[in-house]
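With one protein chain removed, the remaining protein chains of the complex are shown where they sit.
Then we have chain A:
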Amino acid sequence: MSKAEFKGYAITDANLWSQFNVVEYQPKTFEDDDVELRIAYCGVCGSDVHTITEGWGKIPTPLVVGHEIVGQVTRVGANVKEFKVGDRVGVGAQIGSCYKCRACKEDQENYCPTKIDTYNDKYPDGVFAQGGYSTAIRANQLFVFPIPDNLRLKDAASMLCAGLTVYSPLKRHGCGPGKKVGIIGIGGLGHYALLFAKAMGAEVYAFTHSDRKVEDIKKMCADHIIVTGSNPDFAKSLEMQLDLIVCAVDVGAGMPLADYLSMLWVHGKFVMVGLPDEPLPSMKAFDFLCGAFLGGSHLGNKKEAVEMLQFAAAKNIRPWIEELPMSKASEAVQRVKKGDVRYRFVLKQDISPIDVE
């Protein structure tokens, strides 16, 4: 078994949010339920940018971000039956939970009140969780997902946060044949929502702010494309039409939320997966008189992750990605901040490269 060393590209000064320096760090204390992997690729998530720009609050340094991690197993603990050395696996945005609360026992581990995030969080023994812009990671097997043979690691990577974050609510809230599903914001998460919703058999309405993505969205096979920026009345002809809306935009203030809700059929749901830094627009109780719901979602559980990866492999769902060497993380995060990516960066690990695809 090849030894895993733990080194990564870290932010060392929060004032220089896009400047990465290689650091060595202490990994999770190895336990019998753990899986260790050497990292091949890591996706760049909006969360990484929200975090290092301190949009979501102050950060400790040094901090290695990245939670769309794929690689190859190098070590398994005594209790691990599911994986063996050499397996192709991934880790997403969650790396721990309590394993004993109601949420953990009912396949809702992503909602455990004491869950541990893959980076910028702490284990009970005090070890700081560092993310996947790095050479290796250890995680409890509940948070390690097998990657199907016919799904390339670089395609699987961003499914582990972006993909799962939309797959779970699409599935849980009824996306499928006969349903009309709106996707607002066609970026990293939004484009996955579009691809998955189509593959799940729904009729997909894609909402995008400007013209610039329309050609791409057509290629992604949306049934309807609505450009909202140029058309303030976009919601009128769609009143009470949609069963479900997944909102992946990253804006809070100024979002025409009441208009969005008006497009929902009775008891339809508007599920926010985008997590803007600022509060949502002010709402009145009257905006909900159509019986619709506004809500959220956090990642997905392991069963959904495994199902999603198999679904993607079976239906040949490939995300739109741009690959960069991990040493170019700075360029990647800066371009994500500007929305300049079609539609996810995937960083190839280059500190101690491994040969697995």
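Criterion: a contact is a pair of C-beta atoms (placed from the backbone, for glycine too) under 8 Å apart; a residue touches a chain by one contact, two chains touch by 3 or more; residues count from 1.
Note that contacts and distances are computed from a predicted model.
Hidden from the displayed complex is a chain whose UniProt protein name, among "Afadin- and alpha-actinin-binding protein-like", "alcohol dehydrogenase (NADP(+))", "Auxin-responsive protein" or "GPI-anchor transamidase", is "alcohol dehydrogenase (NADP(+))". Interface note: of A:K269, A:K302, A:R335 or A:K348, the residue touching the hidden chain in the full complex is A:K269. Among A:K81, A:K219 or A:K284, only A:K284 touches the chain left out of the display. Seen across the whole complex, the unshown chain contacts chain A at 102-103, 106, 108, 111, 113, 169, 172, 239-240, 252, 265-267, 269, 272, 274-276, 278-280, 282-298.
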